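Shown here: the complex without one of its protein chains, the others still in place.
Coming up: chain A.
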């Protein structure tokens, strides 16, 4: 018999009951909750007279609706200007109170984007099943966990039963061989993969990322990569546990210590695919061939290296893709054949659960240091992923680097990633964004998003147009 993949092992470890019809009851170790997708689930519990199955498996944090401006933020929940946003955050507070669930509230130092907070607090650990009513829950797979987004009905299901009814996915290995060049980051790898397999390429699969270039990534980079599994169509992406994982987890507030650490480490060391494991599909990329990436269209698969030209409908054979290209060019206000490096962002956003961790901010600051925001760029928002990231960045003086360059240093939250709070694009504005989705209207009605790495976003902010960041940093080609 062939060996097991990491996904097979995690599945097996959490199998409560296998049913004849191919579905299975899977146990959920950690349930993360935020304000947008939970109110209707709590309401459902209330209506049915149900209680949470296991309170200590849940952790809540508001992130999507929280304001990121210091002044508005200072007054806590009551001071959120938008009444609809305020109600959602208040409802989370009330539900957590009523159902006895631990919440990290708005101005707690640990508050931040749920996918930054989970790993940072050790609330998500290797070997866990982790779910949250948010598709970027795939992020937590970076720790060697089985992590995926769920809808609100499933949020209610997990609250009430600590389980989910699931069907096993197929196994997809994405291997990035060799090493990436300096200046090429996890974000570029993620975008290159999506460019290669398309936004539906991973549908029906659980992705495992492997290969030398993936192994060489820090935990922050691995989270960026797993975060975007959903943009490749897969609900979950994961990476085997190694020393990098264990070093990251050790000492985190909710992580085990002492004897429990020893036992946990022993169990976690087995969380990798066996040498003879069989995958249903394998995709291989050469790390050295990956250049900094920029999306030009309205789907993450509409992505090209920085030195490329914007494509035209005639470049696509498939009629569906051809018309998608036509529509995207019109929405984005771009011409076929135009150099990507000619696109001039009106705003720059560095943040989101993809790229708001300390390493991301360091990469951006390295580019910005000693330079300033281009005059043509109206606004550069730097939004740390959590209060802890913010404090760390401030301790390193990164906030000064950004502010000296004319950029705005904000409070943690989702911010302009989806424009649910006041941070958004105007119609027709281009944005260099480190987030994960460039869908029409995602960052504001009529807004035009270009997905890039933090270093590339910073480079665009200082140059006033997209530019190969490798030209701006030392030690790069």
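Here, a residue touches a chain if its C-beta (ideal position, glycine included) is under 8 Å from a C-beta of that chain, and two chains touch if they have at least 3 such contacts; residues count from 1.
The rule is short, and it goes like this: contacts and distances are computed from a predicted model.
With the options "3-isopropylmalate dehydratase small subunit", "Dibenzothiophene desulfurase", "Signal recognition particle protein" or "NADH-quinone oxidoreductase subunit I" in hand, the undepicted chain maps to the protein name "3-isopropylmalate dehydratase small subunit" (source: UniProt). Among the residues A:199, A:341, A:366 or A:392, only A:199 touches the chain that is left out of the figure. In the complete complex, the residue from A:97, A:212 or A:280 that touches the missing chain is A:97.
From the set A:68, A:85 or A:273, the residue in touch with the chain omitted from the display is A:85, counting the whole complex. Chain A residues in contact with the hidden partner, per the touch definition given at the top, are 16-17, 19, 21-23, 25, 27, 29, 36-37, 39-40, 43, 48, 50, 53-59, 64-65, 84-85, 87-88, 91, 96-97, 100-103, 123, 125, 127-128, 133-135, 149-154, 156-157, 160-163, 165, 167, 199-200, 203-204, 233-235, 254-256, 260-261, 263-264, 267, 299, 320-321, 323-324, 327, 418-420, 437, 439-442, 445.
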